[in-house]
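Below is one structure; the comments refer to it alone.
Certain chains of the assembly are absent from this excerpt, and the rest are unmoved.
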Amino acid sequence: MIMPNSLSALPKTLVTRAVQDALLEDLGSTGDLTSDSMIPEEATLIASVVNRQPGCIAGTDFIRAAMAELSHDVRVEIHQKDGSVIPAGTTIATLSGPARSILSGERVGLNFLTHLSGIATATREIVDLIDDLPVRVTCTRKTTPGLRAFEKFAVRAGGGHNHRFGLYDGVMLKDNHIAAVGGDIGTAIDQARAHIGHMVKIEVEVDTLDQLEKALPHAPDIFLLDNMSLDQLVTAVRMIDGRAIAEASGGITSKTARAIAETGVDVMSLGWLTHSAPSLDIGLDIL
Amino acid sequence: MIMPNSLSALPKTLVTRAVQDALLEDLGSTGDLTSDSMIPEEATLIASVVNRQPGCIAGTDFIRAAMAELSHDVRVEIHQKDGSVIPAGTTIATLSGPARSILSGERVGLNFLTHLSGIATATREIVDLIDDLPVRVTCTRKTTPGLRAFEKFAVRAGGGHNHRFGLYDGVMLKDNHIAAVGGDIGTAIDQARAHIGHMVKIEVEVDTLDQLEKALPHAPDIFLLDNMSLDQLVTAVRMIDGRAIAEASGGITSKTARAIAETGVDVMSLGWLTHSAPSLDIGLDIL
């Protein structure tokens, strides 16, 4: 069996820049008025990053990066790798060093970690429901502006896979596009293929089995079966018969995921993983 | 009665920069492969931004900014001002102009609008529960990194108010800070006051009525009554007796908000408004 080696990492420059911007957002022009007023410069402390809820962790790099940006003297040990599923009360990381730096960077580090772990946890919940079936859980382009790279990483950490990253790395033909070339779905696919690079895949959104039938001879790479009933999905998968990837979307939740997965689709895409998953409750305990 | 004139606006430069970055995130180095392959350059369309769920709107500026960044020729009419509470199916905005620009900028504009409207809607729900009481609903610093200005704006649009924006514009004394100056809460308050500017307020977090009593003579501006029972809150409000602002926090949801508000506190702060409110479902309908 093929096993992924490990979770692929985020480009380091992206993480550093995002953390710098978030620190400036929180520190403003003055810094941490409270810590700087109260805590002696030479004071040190040891603290644990602990989750209050069970969940799947994503974004530990941001804890490390936030501390590194504030002081070279904070030591950060990560005990739980991104993607770990842990019970409430697990120590995710231990921080030790200058008290001012740890207290000043706490919120920025946690804001990344809780947001991304919330997404990873939501993804993991869906993935676990269908783990025995040959179907993938993916996200969409409905992400929080400026955080797409990180949110898509969180989906991977939760056991999901990524859909296209933007308008630039995949074609997705919808009604309006097809209408723009005269309404014929086959013409649309052929025209797209003529236009784009040979490394780019073409996905076509179909709402009906009739559309699917018309599109099949033009060999798109993926069909987006949008808001179809379970019966329609079963039929669609049979019609496609392995000639393209079958992707279901629309209304996929923890209640419906299993049934949809059992229709035989290859991929299920869920927008809410990245735009509506609640954050995971994680805090810093000073020891 | 005093009525705010209008919802204060976001600094325009902030909105423009955020939209530019989000567009580059979605368009990458290539642009919109699908629209550019299919839609003739000269094609135009008219589209409506319509909410699929009832809610409170925030972020319409981002629709305007996304279109302006892509083309000077898209006309944007906003029909519902930020802060409006609208039933499902309301036309929030109408876009008309080059089809390519509208389709390419749709997702970026909606990603801002749905995220911020989700926060405004969650805020409005809490605010409506306690509207007849002299208590404010506020957010915290638990925001999505990079989006704090916008999320705090969404809270205002939903009828809430803002807590401090960062570590730089308010003092918040917690256990660790007080411990750092020897454990005496009064000393901590006095020392903070000596350090900071005269335009900055001091808030003290207290978990017990005993702490509250010790702190009162040192006249902090606000008390954060953290995770207190309803009874404790009632007593705390009586003890403070208008000499400081009484702020409740911890476990405030639509179920508990009314009871907490009735204790007489001045402010209720809710972290989840900005980190866990689901987005509001809003889409673009091509006419």
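Letters A and B mark the chains as written, and numbering starts fresh at 1 in each.
Definition applied: contacts are C-beta pairs under 8 Å (C-beta built on N, C-alpha and C of every residue); 3 or more make two chains touch, one makes a residue touch a chain.
Quick caveat, the model's predicted, so the values are computed rather than measured.
The total count of identical chains across the complete complex in this file is 6, with 2 shown in place.
Please note the rule applied: only the chains that are shown with their structure count from here on.
For the copy pair chain A and chain B, the superposing rotation over Cα atoms measures out at 180 degrees to the nearest 5. If you average the CA atoms of chain A and of chain B, the two centres end up 23 Å from each other.
Put simply, chain B touches chain A in their complex at residues 18-19, 21-22, 25-40, 43, 45, 99, 103-104, 107-108, 110-112, 114-115, 118, 141-149, 165-178, 180-181, 188, 191-192, 194-196, 200, 272, 275-276, 278-279, 286.
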